[in-house]
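Of the protein chains in this complex, one is absent; all others appear in place.
Chain naming follows the written order as A, B and C, and within any one chain the residues start at number 1.
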Amino acid sequence: MLIFQHSRPGRRAQAQAPKEKASLDGIPEHLRRRSKPRLPEVSELQAVRHYTKLSQKNFSIDTQFYPLGSCTMKYNPRACNSLAALPGLLNRHPLAPESHSQGFLSAMHELQEILKEVTGMAAVSLSPMAGAQGEFAGVAMIRAYHDARGDTGRTEILVPDAAHGTNPATAVMCGYQAREIPTLANGDVDLEALEQALGPQTAGIMLTNPSTLGVFERHIATIAKMVHEAGGLLYYDGANLNAILGRVRPGDMGFDVIHMNLHKTFSTPHGGGGPGAGPVGVSERLAPYLPVPLVAFDGHDYRFLTEKERPETIGRLSAFAGNAGILLRAYVYAKMLGTEGMRRVADFSTLNANYLMKRLVEAGFTAAYPERRATHEFILTLKKEAKELGVSAMDFAKRLLDYDLHAPTTYFPLLVPECFLIEPTETEAKEALDAFVEAMVKIREEAEREPETVKGAPWKLPVRRLDDVRAARELDLKWEPAG
Amino acid sequence: MLIFQHSRPGRRAQAQAPKEKASLDGIPEHLRRRSKPRLPEVSELQAVRHYTKLSQKNFSIDTQFYPLGSCTMKYNPRACNSLAALPGLLNRHPLAPESHSQGFLSAMHELQEILKEVTGMAAVSLSPMAGAQGEFAGVAMIRAYHDARGDTGRTEILVPDAAHGTNPATAVMCGYQAREIPTLANGDVDLEALEQALGPQTAGIMLTNPSTLGVFERHIATIAKMVHEAGGLLYYDGANLNAILGRVRPGDMGFDVIHMNLHKTFSTPHGGGGPGAGPVGVSERLAPYLPVPLVAFDGHDYRFLTEKERPETIGRLSAFAGNAGILLRAYVYAKMLGTEGMRRVADFSTLNANYLMKRLVEAGFTAAYPERRATHEFILTLKKEAKELGVSAMDFAKRLLDYDLHAPTTYFPLLVPECFLIEPTETEAKEALDAFVEAMVKIREEAEREPETVKGAPWKLPVRRLDDVRAARELDLKWEPAG
Amino acid sequence: MLSAIGVTSIDELFDEIPDELRAAPLEGIGPGLSEMEIDRLMQEKARQDGQPICFIGAGAYDHHVPAAVWQIATRGEFYTAYTPYQAEASQGTLQLLYEYQTMMAELMAMEVSNASLYDGASALAEAVLMAVRANRKSKSKRILVPRSLHPAYRATVHTLVRNQGIELVELPFDAATGQTDLAILEAHAGEDFAALVIPQPNFFGVLEPVDEMADFARKNGLLSIAVVNPLAMAVLVPPGEWGAEGVDIACGDGQPLGAPLSSGGPYFGFLCCRQKYVRQMPGRLIGRTVDLDGKEGFTLTLQAREQHIRRSKATSNICTNQGLMVTAATIHMALLGAEGLAQTAAACHTNLDRLVEKLTNLGEIEPRFSGPVFHETVLKLPMEVPGVLRTLAAHNILGGYDLQQDYPELENCLLVCATETRTGEDLDKYATSLQRVLASRRQGACATMVRFDP
Partner (left out) sequence: MLSAIGVTSIDELFDEIPDELRAAPLEGIGPGLSEMEIDRLMQEKARQDGQPICFIGAGAYDHHVPAAVWQIATRGEFYTAYTPYQAEASQGTLQLLYEYQTMMAELMAMEVSNASLYDGASALAEAVLMAVRANRKSKSKRILVPRSLHPAYRATVHTLVRNQGIELVELPFDAATGQTDLAILEAHAGEDFAALVIPQPNFFGVLEPVDEMADFARKNGLLSIAVVNPLAMAVLVPPGEWGAEGVDIACGDGQPLGAPLSSGGPYFGFLCCRQKYVRQMPGRLIGRTVDLDGKEGFTLTLQAREQHIRRSKATSNICTNQGLMVTAATIHMALLGAEGLAQTAAACHTNLDRLVEKLTNLGEIEPRFSGPVFHETVLKLPMEVPGVLRTLAAHNILGGYDLQQDYPELENCLLVCATETRTGEDLDKYATSLQRVLASRRQGACATMVRFDP
């Protein structure tokens, strides 16, 4: 039932509107709204009950194992939420003067420093509001760099075929063409193909390492050398840093610019789709172009640097300073981790992924890169199961839901057939991993014995498998009252 | 799965213990604990997930219609919770000096005044921690009053047969015998029986009006006169004031002492069993005996009055000042209601109950007191259904759960056979009441067609009907590790 | 676990990392804090920022948010879920987003709403990109943008669209009314532009001649893009009803619908459009459909617009959006309803009126513009604004926004706002303090940078 169906004319949540008399004096009649929008008219109880019950229909980290590869669904410490919501921080106006901002700004400044340290970059801007916006900022800086040097013939950004969709989309938003580079069967970038693709038209390359194939690109130093020699810059898609925190740093690998998804590695909540935060870090030569605002510290006071102090900036990416409340959560998280905790993240995310991969392989499933170490994630290919049993990766995924386990990422990266990109994360206990293996084995047994159980899944959720084709064909994007 | 079954030696929630070095210097060895208690050893994620999932197994006001008679399961405004938890209030030490307590004390003082106003009593003490403790305080004051007058031969408290179990239990805790007074078929107290029961041994009578039969005792003035003439005092069990707020006041009806359940009428949360708050109000003559502490205001400062200023008090009922945080929630609630809101509570709770009773009767169910108005609640007797269809009130109750509706109170009051005590409360919408009627009708149909569906209910809950007999016979009150 | 994997140490799991790349310990970060310790630290920081009385609006507004909103939005099932890729396991989020799309379309009187973008400024940039793609009648990549639009929005749009060769052409405002100059707009008739941006209210709080502007766009083959304060739309004519046929795209920042100020974010951008442009929309869309049993359900739809399917040909690179803020906004709108939103909007407006009256009564202060305003306005002070604001700040009052930093032509102009959360006492305090400031500054006292002492 939709909230609109609870609605009755004149009903309302009494306590939720100002009691004082108010008027619209001075606003000309022709600018005043003539008919009320059809928002729900419900009591507070009805709204609370409706949304509480809706929430119960979700899977979430707080309720299920959620090994969604590349999405890093790890535990979001509850303190991050409550501390970012302390009144002085929650109520701070974005344009409050520095006199009333030292607490907030000091946290932001320290977060910049922490991110510099973990990535090995020379400077950091916190302003991008998610990974994709961080990518935008990064590629825009690459462009600004070339432009500033008068090097305007560079029109291409190279992207491995396994890359996240945001990478090529970003290149295009920045006015570049995206050119794909193939991956070898062992998961590493095809260096020969790279060699061929590089040239004076190359503005840069976007890589992620560990890659979205769940393996560490071993030839990264060579790649960096090749790209730099061609006059291009290296972009690091740092959506998932779990596997490398304290182990290896993008700056040391030769990258010029990086974005990080704080809503992944730094455990800020995903909130059913966001908000995120996608700070960017750069090497010295890209520093002038960082998006504003930045936070500076002069030994006494913290303050924002804007277009005025940073004339070469690519500009601003949001009306204010990005997703500040998310940045605060990441700050709290980083402070709780500390040096040792950062390393623990890498160790345990890698341990969990390798353990889970090993157990699945032992149980007879096929790893896409069986010779390789898993990083924080790894890929299973279910093509054998699809062929022999007629159940697809999608069927496995849906059936896992019936076992009260969220499905891994399916059909991404596209180059691996019937693939499961599995990321257990460091906050899960061994028993959760074992339960996943057990469920996978059971589902395979079901597929052998009673394939309809798997193909018709899920059975135990609020709805059964949904008709996506109809959704796209008979577009129904908003509720209309009957009649 | 129990939390203990998630436990593994050495596992823990890293962030949740102080990091500083600490020792037990000065504590002699023989007083130090030798073996660790077997508390769970789990990660923060495991604890959060476990208890989040457990919570989802509950029915609650926030998720279901919950017409549990006498329990007043109405909406608990969310603001009451957040405002009682403002740091200055949440962190106030109970023994903080008055210099740091004016905010808290002023709220408590105003709450005392509000409760005086709504009950028509001369003075109020907030200290009882739930209804039953309020009853204790009330009867103890009755006793103190008689004792102070040297009137020590009074050994009995009269209690109608429909009374809540806490009433007779309280009488006994205060050293009295409880003597039952029968109720007439029309729901009023049997005045003749009362006449006979009254005498020099009568310390007082405990009544609730509206009674737990869901009707208003029409002869209350006569009863008051009779009891007072016999030298007894009148106790008002004000657990549920919903139906009378702003309509009629216990003080005006002639009562000498009253307790109120703020966790019912004043909408503080029930929390799966508590905490509550059971303030007591008294007429002038009982005022000296009120339990301490009380809050006084001298025009400038608020302060606590204790045994020192109140030598005749029956004493204290808790180590500090009762369930202060619950009192704050009730205060917020009362302030949001205001004069008009109080009346709305009475109007809408009564309207909802009468509507629901009427619709159920029209649907063919039997009201226990068909000639009477419902108050905030009313009673259905399912004895016809039990006889004709072989399904008990308990079966109906369990089957309602399958319809995602909480069951009404069953088998209380005991004098009505196969009874449902139904209290929809004022915060439910008409549609919720209609859904209840519809479910009742459907269940009766099921009872006719397929009685096992009803007798075997519930079917859709986390567990089916539980074996209470075994629970009591093979007592299993705590988990022990296997082996 | 190590032995199950067949290694003897965790270090072995990292053996594919070339030796020379291995990181040294991250010394700069310091030891991890316990929750209790970070609690103290954050309390201290929060205390430092105080709780000033705020009269700044300028795109972020201090509204009351019902307690229920965030108590529900932070329930683990909403707070810690991912983007609803597995629809069957995400019906809570999906149905809520479908409700949100309905509410937002209603509020804007538009046909379709997406499920959110980052914030108002970047939503406008996406709207501009969308307009350039969608406008089949125009070959131009030029956009008409009023100077009265929020400066940070103009800057953000510039950042986000210029690499695709899109150019923003400024439309000046009338110095007297504060509204976009229609005569100058009309002078552009016949030129090729892809779109016209129409703010309501504009940055000065002034109400624009939206009907005329929308009609201009329609007649001249431009797509019209409204940028509005969603709360204002509870009482003002919504974009879908501007001019003869409404606008093509409406966007803005959802902050006034349940998002706390929180230093500027997270808020959320909303974007609505005509049904016919839906395939050009950026961002996620939720559709209602049925399951195998024919039961109603909700799912992500038209994903072929998005980067994870269409990659370099997507309508935008956006992936993560602002889901949780939309969750809050949806609950917020459900709790307030049309009536509650309208009452809140009117209360803000009335509070501003009162404030302006109190301040102009001081004798030296005047409204700068003659155009009608909603909820925020520009005052002209008898002296430079920065010094006044600093002194007010020392009294724990944030007195407004200094307009001269962005508009040199608006000398000594202050943008002020008073939402429904400002009390009569707050307004009085502002007036009294300002009076004192004016008096003492007339006597030549010199303002220094004050460090607020909480």
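Operating definition for what follows: a residue touches a chain if its C-beta (ideal position, glycine included) is under 8 Å from a C-beta of that chain, and two chains touch if they have at least 3 such contacts.
What you see is a predicted model; the values in this text were computed from it and never measured.
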Residue among B:G315, B:G390 or B:P417 that touches the chain left out of view: B:G315
Selected residue (touches chain absent from view) among B:P94, B:P182 or B:P288: B:P94
Sites on subunit A contacted by the missing partner chain, in the whole complex: 14-19, 48, 52, 77-79, 81-83
Contacts of subunit C with the absent chain, listed as residue ranges: 35-36, 39-40, 64, 66-67, 71, 74-75, 420-421, 423
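Here is the rule we go by: only the chains that are shown with their structure count from here on.
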Identity of the chain that, by mean CA position, is farthest from subunit C: B
Subunit A and subunit B: spacing of chain centres that average the CA atoms, whole Å: 48
CA centroid of subunit A to CA centroid of subunit C, Å: 22
Set of subunit A residues in contact with two or more other chains: 15, 42, 44, 48, 52, 56, 61-64, 77, 79, 336, 341
Multi-partner residues of subunit C (each touching 2 or more other chains): 31-35, 66, 68, 76-77
